[in-house]
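With one protein chain withheld, the remaining protein chains of the complex are depicted in position.
Labels for the chains are A and B, by order of writing; each one numbers its residues from 1.
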Amino acid sequence: MIYREAGQFKTSYGADQAMLPIAQDRWVIAAVVAVMLILVPFLASEYMLQAILIPFLILSLAAIGLNLLTGYAGQLSLGTAAFMAVGGYMAYKFTTAFPGLNLLVVFLLSGVCAAGVGLVFGIPSLRIKGFYLAVATLAAQFFLNWTFNKVPWFYNYNPSGTITVPPREMLGVMVGGPEATAETRYFIALLVVVVLTVAAKNLVRGRIGRSWMAIRDMDIAAEIIGFRPYQTKLLAFAISSFYCGVAGAMYLCLYLGSAESEAYSIELSFEVLFMVIIGGLGSLLGSFLGAAFIVLLPIFLTNAPQLVGLTLPIDLQKHIELMVFGGLIVYFLIVEPRGLARLWQIAKEKLRRWPFPY
Amino acid sequence: MAQAAEARTGNGAGRPAGEVVLDVRDISLSFGGVRAIDGVSFDIREGEVRAIIGPNGAGKSSLLNVINGFYHPQEGTITYRGVPRSRMRPHQAAASGIARTFQNIALFKGMTVLDNLMTGRNLKMHRNFLWQALYLGPAKREEMEHRDAVERVIDFLEIQAIRKTPVNRLPYGLQKRVELGRALAAEPDLLLLDEPMAGMNTEEKEDMCRFVLDTNDQLGTTIVLIEHDMGVVMDISDRVVVLDYGRKIADGTPDEVRADQRVIDAYLGVAHDDGD
Partner (left out) sequence: MEILTAIFFTPFAEMWEGPVFFTEVVLNGLLTGVMYSLVALGFVLIFKASEIFNFAQGIMVLFAALSLVGLMELGIPAWLAVILTLVIMVLLALVIERVMLRPLVNQDPFILFMSTIGLTFFLEGFGETLWGSNVKRLDIGIPKDVIEYQGVLLSQFDIIAAVVGALLVFGLAIFFTKTTIGRALRAVADDHQAALSVGIPLKTIWVIVWSVSGGVALVAGIMWGAKSGVQFSLSLIALKALPVLILGGLTSISGAIVGGLIIGVGEKVAEIYWGPLIGGAIENWFAYILALVFLLFRPQGLFGERIIERV
């Protein structure tokens, strides 16, 4: 009854191709953004913002980046964290070289740098496909990690090899460095994520998105129809890396504060990949759902034993966490290989007919 | 169907009026040691329906693949609209106005009918990704213009009811029709159809024949057609090329071809002279 589109007539192709053609969807999204914007900062504790909401937002953005490449353009990548690292390190370089530069501009520039690097590591995709390509993207992971570890220019010849965000302010408010409050950082992350999500949605519903999906679904036919496979794939790599780069820059500036190249290790790549798979390949909503799941799961697993009054030795608990995490991944893939987004879609289809299913 | 065909073949049988659009000369193509096409020559004239027939493995699909640049022949020349063509990528062929459908349906399975048809408009869309990301002004206007063009194709093929359906949920016959739609959305000059009626029942075949003839009549599109159903081929095509074992064994109007002894032999399976 509630979720019903009957009676919502579209009188133009524009309305039919709107981002959210169904009115209820528009209200829900508006409500979610409003809550995230107004209520959450008041209600959420410092811990909640720092440990859950900020990483959730940032990793959602990285997941969107990977989803554009893997879910939409069909190119499996295992090197997401490497492109995030490019974003992180370039953000550090930009903000230390130009202290007056607005942090948002820094994010943008870091994303552009990551896009350039992504373009280079996307070149093998012109020749190789599938798992061969996936392994090739690992080259980016290991090579870039090594570079950021070995080339002192990237960490300003700092003897400890760590990069630390210096204090930065925007409109008179501290936004970077140790004095920036969790709320400020949360607001900035939210702003960037909302803007870039809208842009991503626009991309995937238009010509670019169709060209990616065409290459994904049937690359030979796509080329014969007139898509240029090289350009299409490279654009996917560049835009995906841009998103990952911005996420990586925010990961450093808004979440970690200071980091070494290890912060962007292959484990992070896998984490983002899990978000995309569990959330749903080829779904932007899925990227958020997957990120929420993967951010919350370890927190839940850490606290679960205490909730039932169990105290386990630290290393045993670590091992059990690994087992449960791995087991849940497999379980999820068995239950719904197309991810949480698909479950949501099924729920919506049921809801349309509720309470009178036929 | 029969009437329409009569009207066409009655029109100066065997001598279509249009000028040569595509001229294929002495094409040979082999994979490793296997010769798929062996010294084939023929031409395609403006506005005709040109059929390519032959037993399985005769090299028909390979010939289409050569025409749209997917395979590159080792020997021979292809002249398109008077310009000799060197090695060409498929998307360049598409840009020069050649569209096609595939023997095994090659729709984009994860997309709706509408999106599949919109992919056919790709070559005519030019806004870059920055405009796309904003989806304002020119990018949106461009999207709407092409939606309009696609809607005309949807009307033409009578598939309004399924425009928002993901293609993998459609029955086979409709998928074939959507694939034709995707090719038509590109507004091609030369349309290559690879067995558009394979696996269809009689009603579906009749529908498909109607769409092919309408495309030819109303839009003036030149059509190259591969088909196994001889009834259909003889009815709707102006001229027929017959291939067997990669070679051309006959070329002419349906009536001429039907009477050709070598064609009858090839179809009835007379032993081949493999001496050469």
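Keep this in mind: a residue touches a chain if its C-beta (ideal position, glycine included) is under 8 Å from a C-beta of that chain, and two chains touch if they have at least 3 such contacts.
Small disclaimer: the values here were computed from a predicted structure and weren't measured.
Touch with the chain that is not drawn comes from one residue among A:15, A:34 or A:135, which is A:135. Screening A:6, A:43 or A:334 for touch with the missing chain picks out A:334. Checked against the full complex, the candidates A:15, A:105 or A:316 give a single residue touching the omitted chain, namely A:316. The missing chain lies against chain A, touching residues 76, 123-124, 127-128, 130-132, 134-136, 138-139, 142-143, 145-146, 150-151, 220-221, 224, 266, 270, 273-274, 277, 281, 315-316, 318-330, 333-334, 337.
Just so we're on the same page, only the chains that are shown with their structure count from here on.
Chain A and chain B have centres, each the mean of its CA atoms, that are 42 Å apart.
Only residues 68, 70, 89-91, 93-95, 99-100, 102, 106-111, 115, 118-120, 122-123, 125, 127, 129, 132-135, 139-140, 143-144, 147-148, 151, 182-183, 186 of chain B touch chain A when the two sit together in their complex. Those residues of chain A that touch chain B in the shared complex are 12-14, 16-17, 19, 199-200, 202-203, 205-208, 210-211, 213-214, 216-218, 220-229, 235, 239, 282.
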